[in-house]
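Structure, as structure tokens:
Every protein chain but one is kept in place in this view of the complex.
The chains carry the letters A and B, assigned in the order they are written, with residues numbered from 1 in each.
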Amino acid sequence: MSSPLLSVRGLRVKLPTAAGLVTVVDGIEYDVAPGEVFGIAGESGSGKTISVLTLLDLLPDGAVVEGRAMFDGEDLLRLGPRAMRDVRGLRIGMVFQDPMTSLHPMLTIGRQLTEHVRFHLGVGTAAANARAVELLEEVRIPDAAGALTAYPHQFSGGMRQRIAIAIALACNPGLLIADEPTTALDVTVQAGILRLLDRLRRQSSLSVILITHDLGVMSSVADRLTVMYAGRVVESGPTAEVIGGPRHPYTAGLLAALPHPEAAEDTPLVSIRGAPPSPQTRPAGCSFHPRCAYAIASCATDVPDLVGVDGDRRLACPVDPLRVPA
Amino acid sequence: MTSAASAANQQLAAGWRPRLPSRLFLRFLGRRLAALVLLGLGITFVAFVLTELVPGDPAAANLGQRAIGDPEAVRAFREHYGLDKPLPVQYAVYLQHLAAGDLGESEQSHRPVRTDLAEYVPATAELAVTSILIAFALGIALGVLAAVRRNRLTDQVLRVLSLGGISMPTFWLALVALYVFFFQLGWVPGSGRLDPGVLPAPHVTGLYTVDALIAGQIDVLGNALQHLILPACVLAAYNVGLLTRFVRSAVLEVINNDYVMAARAKGLPERTVILRHVLRAALPPIITVGGLAFANVMTGTVLVESIFSWPGIGQYAFHSATTLDLPAIMGVSLFVAVVYIAVNFAVDVLYGVVDPRIRVA
Partner (left out) sequence: MSAQPLPLRWRIGLRRRAGTLGSAWRQPLAIAGMTLAAAWILVAIFVPWIAPYDPLAQTSRLFAEPSAAHIFGTDELGRDVLSRVLWGSRLSLPLAFFLVAAALAVGGLLGGIAGYFGGWVDEVVMRATDLVFAFPTIILAMAVTAALGPSLRNAVLAVVVVFWPSYARVVRGLVMSLGQSDYVNAARLLGASSRRALVVDVLPNVAGPVLVLATLDLGNAVLLLAGLSFLGLGAQPPTPEWGSMVNTGTQYFQRWWMGTFPGFAILSAVLAFNFLGDSLRDALDPRTSWAVKEQPR
């Protein structure tokens, strides 16, 4: 791509546990272009949340981080606390998974919308409140002015997530990180949130990193995606191509596991045999090989490299069993 | 439009729940108030039972030396308190007297207990309020510190210190503090609320510091504060230990919540995150300790006021205990219990003020 907004290389994160340091993210890399929605797909335990928390230095004490994350010419992983503060909320915004717990229960919506705006941009109360009303209208909260003095518990889950999105975008950041933004919401509400995200990014050339385990969500909004398993990237590329024609056995397994609404009644549900490993018990070689139908002897010893195949796609599987012959 | 989309639109049109006019919260408070009145009644029953338990003739106990030689006084006493009637009637008479504010007469001072209390309450009020303020300020600061530095040296030291605070016999601490800071170092005066030559400011509240402030008599204010500081700190020791532990666990409960990480993700300075986000969320349980802290201070005043020659109801209770002045003992107990109930009620109200979810729940 021309000039990526965010460029992550060799990101490795180890977290402290009672039994010592455990590698949760094991060397991932990706680029996010300006104005695109970039998806990170994976199950719990794949390290996807930790990998984005690392970008904003929101990890617990004692975490060890390696690699580079170039954002706007700066390496996010090398910034000191002061500099990091100027990135968080101002240049990168974040929306968390559970809107029932990510808003402070005892502060008004207005306060939560304006406190960082006033801190980062130095604007006065009146200006900040006006901006807050604008934002709430942008995310379609009824009676935006009244909402300023209301508390989160007065709103439904879907509305709280809209408010959270408004908070994340209040200072006009260039990048929005959305960690499973619809997972905790009803299916009927999910569509609204996704449409909102799509509209917002088209309006303002905002880039979005969208994390989700739901490939259905991914396919409806993400331009490009990367699939993570056990702390590593296994496949990445344009969404339509990856979902239309997965090349990694794990991606294929994920897609096959999605129940199809128009399948015949007695079609059995497909699942990938085995279970994803915890960070402490990852197998040697390719982490997926114990569950893979196509594994060969070298899969148990050699960690596969992420290599380019076919244009913008990348794949971490030397076997490449699902390749469609040209 | 698909059915899912139209459902979503419906939800949007429905709007969000406006803040109700606190009707539910007021109902809750009303229920609490009724329960407290019942509790007050129960307390009078306890006090009544205790007075009945006293071995011997209550007339003799109350009238003391005079009773021995004066059958008329004895008869009048028995009639006044209905001692010839059956127990339930005696209780009714007792309640009647209480309702009229009659708490009996002190054997020592030979004045109505009510008068004694009125004279001594302001001194204790001043001491108690100061002590609680000191305890909360120190306790919250140390508790937050311990929580933020969890499991490190600061935390462990604070743990031992807080355990020390709640293990100390308050009367012993008073003695040692007085010996060291007054007798040996001479930093603070040794007794009373003011130096012997100093007159208190014109009576408004009975609290010498507040009255001096109102009257603008800064020198009296300074003197009163000098006398106040040591007893207030001694009384605060137990509560500081208690609060440090309590605040620490309250903060730890909150500090790993998502909204704290979300606040950091907005780029707010850590100090703001701790003070505005963490502490605010931890405040409701901390407030509920307020009632307990008050009870601890009351306990402390009984043990400690006499050591500092502080003319409050604690000293009154102490002297009543040592001289077995039963009407005074019962009167003080009732009074303190009633105030305690009122304090607990105030804490309930405050809880609702601090946590907006409670008001509507």
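Here, contacts are C-beta pairs under 8 Å (C-beta built on N, C-alpha and C of every residue); 3 or more make two chains touch, one makes a residue touch a chain.
What you see is a predicted model; the values in this text were computed from it and never measured.
Only one of B:L29, B:V93 or B:M168 touches the absent chain when the whole complex is considered: B:M168. The omitted chain makes contact with subunit B at the following residues, 39, 42-43, 46-47, 50-51, 53-55, 150-151, 155-156, 159-160, 163-164, 166-172, 175-176, 178-179, 183, 248-249, 252-253, 295-296, 298-299, 302-303, 306-307, 317-318, 320-322, 324, 326, 329-330, 332-333, 336-337, 340-341.
Going forward, only the chains that are shown with their structure count from here on.
Against subunit B, the residues of subunit A that register as touching in their complex are 56, 58, 85-90, 93-94, 96, 98, 101-107, 115-116, 119-120, 140-143, 146-147, 150-151, 153-156, 158-159, 164, 167, 187-189, 191-192. Taken together, the subunit B residues at the contact with subunit A in this complex read 4-5, 7-8, 11-13, 15-19, 257-259, 261-269, 272, 276-277, 280-281, 283, 354-357, 360.
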